[in-house]
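Only one protein chain is missing; all other protein chains are in place.
Going in written order, the chains are labelled A and B, and every chain counts its residues from 1.
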Amino acid sequence: MISAYWLEILTMAGIMSIAALGLYAIKATGQLSAGHAAFMGLGGYASGVVTGKLGLPFFLSFVVAVALVLVVATAFAYMTSRLRFFYQAVGTLAFGETLVLVMYNVPYFGGASGLQPIPLQTTFTLVYVILGLSIYFFIRFEHSRLGQAFRCVWEDDTVAASMGIDVTKTRILSFTMGSAFAALAGVLYAHFLGIIEPKDLDFLRSLTLLIFVAFGGLETHWGALFGTYVLTLLPEVARFSVYDRYTIYGALIVVTMVFRPKGLLTRKPLGAPDGPIARVGMPLLRVLAAVLPVGRRAAKAKARAERP
Amino acid sequence: MITTATALLQVDRLTKRFGGLVALDRVDLTIWPREIFSLIGPNGAGKTTLFNVVAGIHPSDGGKVLFRDADITWRKAHDITALGIARTFQNIRLVPTMNVLENVMLGTYSRTKSNLADIFFALPRDRAERRQARERAEELLATFGMADRRAFMPTKLPYGDQRRVEIARALASEPALLLLDEPSAGMNPREMSELLDLLLQIRETGKTIFIIEHNMRLVMNISDRVAVLNFGTKIAEGKPAEIQTHPRVIEAYLGSKRN
Partner (left out) sequence: MLIFAQQVINGLMAGSAYSLLGLGFTLIFGILNVINIAHPEVFMVGAFLGWMLVTYANANLLVAIVGATIGASIVGVLIERIAIRPVRSALVLSPFISTAGVSIFLQQGAARVFSPEPQPYPPSMATVFHDVGGLQFSTMQVISLAVGAALMIGLKLFVDRTWLGRAIRATAMDRETASLMGVNVNTVVALTLVIASALAAVAGVLVSVAYNSTWAFMGITYGLKGMAVMVVGGVGSLEGAMAAGLILGVAEALTVGYISSSYRDGIAFIILTFILLLRPSGLFGQRERQR
């Protein structure tokens, strides 16, 4: 069987995957949240108060955390619906950092040392049940009416409006829905570590989640999952010192973005070929081909042949 | 012309300005049910702008748009689509990351209702709607002779095919009025005559077509009526034959060629 060490890492990867799926849902309408970890942390703090401070049952903390985040995220998305792209990124960043400040300074939430103790109720099984349900949701969502509407809003909001899609409402729905997944992840996170701290909410954590999603592939929920697992497990298996590991990690992200700006995995449209080779093998091969000298030469020759 | 029926679309002294430029200057138009109405005019005359205001993409700066006698001037673009006006774009705007089938299915959005719960729990409403949407899209593609290209990404298709996918996508929203912005642009003669047949066929299904077109042969062949726009003003309106010989139209076209 797997060791306790790996069980812990896999549980954490599962929790992060749920948050990353949420971030994918936000990105699915072309939005950019640089404060996703803040919504996750908000869920974590809310649930920590419910179980740790008030001693109420664990399941209630899910209800409270998700409900709170739904309200806050909807209000936030509504107020900032005018902000696009870069401005939205900065807006979400400001929200996150402001929340960090609040958590630091309100003694009830434990200040700098974080909210603790929180009962350790998150198990491997629970995480993977919730992750499984989330994946099931995204599988159903991808080709659904709303899933397609999300994609259309991302690609071209004028076309979306001409298709009868209420662009503003869809963007708010996407933001709220994604934040709700963050809240779920936050509850699991807080009850896994037994503590939640202000730094769990900050921009660096949000950026990490963004990197997971962008690295794995922006076009599909499988990308968010793939990116999260590769980037959480890779540093664990790489036998380098910690700083070497993360230096390589940084370089890997740059190389991936340069050669595959939409991330590793791409999307499978209705009726196109599928399978692990099409989904994982080909993209990886393409990155390798782009990086290795042999592949570069081949790509150049191909480009030359395709030129009219 | 059916004079007893009410007009499908009425454009009433519609005005649109972009900064100092008057793109539309008190334009009046009436379009009757089941007709093919063409809008022609030199480049930059304001034709596309008229579509954009009618479809709710741009706000009006004066004047009204009535659809089935209801004022839709200030309705949102997505509401207007739901009311039954669908459009295509002059510069083809298919969603590049969706294949042909998905693009056409997108058109059914305003005719479907399933929400997140329907989708997550795979409730009957969602399953039925998705099946119907797919059937409808496949059927449209089949009538357009494109059933075999459903899995193609739009950018891999020739121009003529892309235009047809856009028309199919517009039709998927079951509109009463179809706005087509230069559908024949970039088409070869064979594709052009196919388009002509297609438009007549669409009209047969009871739809009204409002078309912006540059190709005079197409315009003269299919239109019931034609209006001419020049510098944002309507300079003529009438049957195709009347328009062909209209002195102001000839002047506008020759004048624009000389510039």
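Methods note: a residue touches a chain if its C-beta (ideal position, glycine included) is under 8 Å from a C-beta of that chain, and two chains touch if they have at least 3 such contacts.
A quick note: this is a predicted structure, and the numbers were derived from the prediction, not measured.
Of the chains on view, those touched by the hidden chain across the whole complex are A.
Touch with the chain omitted from the figure is made, among A:Leu56, A:Leu70 or A:Val90, by A:Val90. Seen across the whole complex, the unshown chain contacts subunit A at 27, 30, 32, 79-80, 82-83, 85-87, 89-91, 93-95, 97-98, 100-101, 104-105, 112, 203-204, 207, 210-211, 214-215, 218, 241, 243-247, 249-254, 256-258, 261-262.
Everything that follows uses one rule, which is that only the chains that are shown with their structure count from here on.
If each chain is reduced to the centroid of its CA atoms, subunit A and subunit B end up 39 Å from each other. The part of subunit B that touches subunit A in the complex is made up of residues 55-57, 76-78, 81-82, 86-87, 89, 93, 95-99, 101-102, 105-110, 112, 114-116, 119-120, 122, 126, 129-130, 133, 150-151, 153, 169, 173. For subunit A in complex with subunit B, the touching residues are 137, 140-141, 143-149, 151-152, 155-156, 158-167, 177, 219, 267, 269-272.
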